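For reference, the structure discussed in these notes is given below.
As you look at this complex, bear in mind that one protein chain is not there, while each of the others sits in place.
Order of writing sets the labels: A and B. Residues in every chain begin at 1.
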Amino acid sequence: MPTTTWNRHHILSLADFTTTEYDTVLQTAASFQEVLSRRTKKVPTLQGQVVANLFFESSTRTRSSFELAAKRLSADTLNFAAATSSMTKGETILDTAKTYLAMGTDIMVVRHREAGVPNAIAAEMDRLGVRVSVLNAGDGQHEHPSQALLDLFTICTLIDPASPRLELLKGKKIAIVGDILHSRVARSNIWSLIASGAEVHLAAPPTLLPKLFAEYISEELGVKSQESSPHFSTPPLFLHWQLEPALQDADFVMTLRLQKERMTAHLLPSLREYHQLFGITRTKLQLCKPNVKVLHPGPVNRGVEISSELMDDPEFSLIQSQVTSGIAVRMALLYLLGSGKA
Amino acid sequence: MPTTTWNRHHILSLADFTTTEYDTVLQTAASFQEVLSRRTKKVPTLQGQVVANLFFESSTRTRSSFELAAKRLSADTLNFAAATSSMTKGETILDTAKTYLAMGTDIMVVRHREAGVPNAIAAEMDRLGVRVSVLNAGDGQHEHPSQALLDLFTICTLIDPASPRLELLKGKKIAIVGDILHSRVARSNIWSLIASGAEVHLAAPPTLLPKLFAEYISEELGVKSQESSPHFSTPPLFLHWQLEPALQDADFVMTLRLQKERMTAHLLPSLREYHQLFGITRTKLQLCKPNVKVLHPGPVNRGVEISSELMDDPEFSLIQSQVTSGIAVRMALLYLLGSGKA
Partner (left out) sequence: MPTTTWNRHHILSLADFTTTEYDTVLQTAASFQEVLSRRTKKVPTLQGQVVANLFFESSTRTRSSFELAAKRLSADTLNFAAATSSMTKGETILDTAKTYLAMGTDIMVVRHREAGVPNAIAAEMDRLGVRVSVLNAGDGQHEHPSQALLDLFTICTLIDPASPRLELLKGKKIAIVGDILHSRVARSNIWSLIASGAEVHLAAPPTLLPKLFAEYISEELGVKSQESSPHFSTPPLFLHWQLEPALQDADFVMTLRLQKERMTAHLLPSLREYHQLFGITRTKLQLCKPNVKVLHPGPVNRGVEISSELMDDPEFSLIQSQVTSGIAVRMALLYLLGSGKA
């Protein structure tokens, strides 16, 4: 592992991540990626430590990824699933967290459908003066930092496998397409991509990318939002209500999962129309740079966010790489949070 | 670990626990508490042994505690959860247990909402002449021995951290408050506390502490129950239909979880009235000894059994210590049951 100083005690949001922190995560993940290519894929780094996956919102895929990352660091894992838990018995979330703290948990990986729950748990741990770390594994429509970091790692290792670092994205055009409004993945990615110096283009139907959201994001970023209907343009963040200007000369296209529940809420006319307008296909990719790559956080609705043939095309799709990167990046995050503890 | 003789093959009830057995558990747990404070928290004691958590009634908190205890002893764990199991396919409980026996389970940790299930499984294992041990992790309204033992350990280590032993409780006044009638925790605690020579005061509304129960408990304990309405008094067990005489000069107050289902059964007027009459608050604690401590087996209904501010007050609340003690005590129980096996 790279010898480095890491002072962040919780990973809750990427909004205030520094370039040094991004680079430390990327380099540490690269080291673990190398470990994962060895015959013996386990390292004793977190032996005796306990990683508790507190998934108040169920997710097999993300939970498995964190669980395997923890096991490959030789940590012991505890899985908490809301469905079979004391939550139904009226216990508060903070009390559940404190129970896992009292059992001896070193790192809590927290997912919840309400924004802010991981922050609330982290604040409570700090108030108590304990050394436990909290890692946000997705909270409501707020953030999903480990997903954005694995997206970043996937892109950076593609550009320079030997030395992934944030500056590699400088000047790249990256399109984020889909349900921006409801996406915690988009929010976390916006922070990291803007920090990298990339040009970020958001594209979605107006119902999924309202002006108010654009203003909010611009304000958070400290950039001035200028409306030039039908799309805003405030470097380095651009917002479009049509797909084409976002795809034009893009280096990377990040598609977002479309929750089918959005239909019932009358935010979209139909899945078919959505696919026609904002679904990514090989034809539409011709607008992009020739060696453009497509990402998706999964699980994918084939034929909605992305065409089935494009998803399976190794020339364009990074979707499988993202999952693989997920193990290395989550090992890195657990390592950085946990290595100072014992 | 203390070198000791331990002859009990199953832990099903505390009704016939001897002083030596209590002290062995307390001393063994103290050794593991020390292990848990080390950098490397794992010991190889039960390597290669299998601990099966057969939770016919779901409980994340207790299951996680047993699972972590087993993992810290380097045992392999199997989790059986009734919801996703063959139970729905009509298999009997004994057949499920025998299946886990045949797979090579060494220790079965059993929870069931019917009283007597762990005993029935243990009896079947003995009939078959096999060496597997059964540990009752809560059966109906019968017993929850590991909870009472961790309560005991929590109290004893507070009095003498270096050498927790049963006699430390001699002459202490301990109040158990709440839904005595339906509580397996109360039943197990009554056995251990009476054995210690403590004075045990039960306090609950008459619907949750009926005369018949008082007579049954007294008979079991071999003491004569004398009614002196509104409360009985038969040393060393005292029963009260009001909170105040139980709290008067108490050294420890054990509160019990109130199942909200009791409301529907018309056993209680309202949660608010219950809290006013039997909920523990800082004000009510002024009746107790100045350094009184409060316990609760969790999960807590804040503002019902105990006020929210009291629960979070480290001066009075032992609730977090109980959870921590749970790991050490369960490691001790698994160790004592398992160490003679391999």
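The definition used in the following text is that a contact is a pair of C-beta atoms (placed from the backbone, for glycine too) under 8 Å apart; a residue touches a chain by one contact, two chains touch by 3 or more.
What you are looking at is a predicted structure, and each value in this text was computed from that prediction instead of being measured.
Of the options A:S31, A:Q47 or A:S64, the residue whose C-beta touches the omitted chain is A:S64. Shown as candidates are B:A81, B:V134, B:L268 or B:L336; the residue that touches the absent chain is B:A81. Residue A:G298 is the one among A:G116, A:G197, A:P210 or A:G298 that touches the chain missing from this view.
Which of A:T207, A:T324 or A:S339 touches the hidden chain is settled by the complete complex: it is A:T324.
Those residues of subunit A that touch the chain absent from the view are 36, 39-42, 58-61, 64-65, 67-68, 71-72, 81, 83, 257, 260, 298-302, 320-324, 326-327.
In the full complex, subunit B touches the hidden chain at residues 47-50, 52, 76, 78, 80-81, 84-86, 89-92, 95-96, 98-104, 342.
Keep in mind that, in the parts below, only the chains that are shown with their structure count from here on.
Superposition angle, subunit A onto subunit B, using Cα atoms only: 120 degrees, a multiple of 5 between 0 and 180. Per-chain CA centroids place subunit A at a distance of 42 Å from subunit B.
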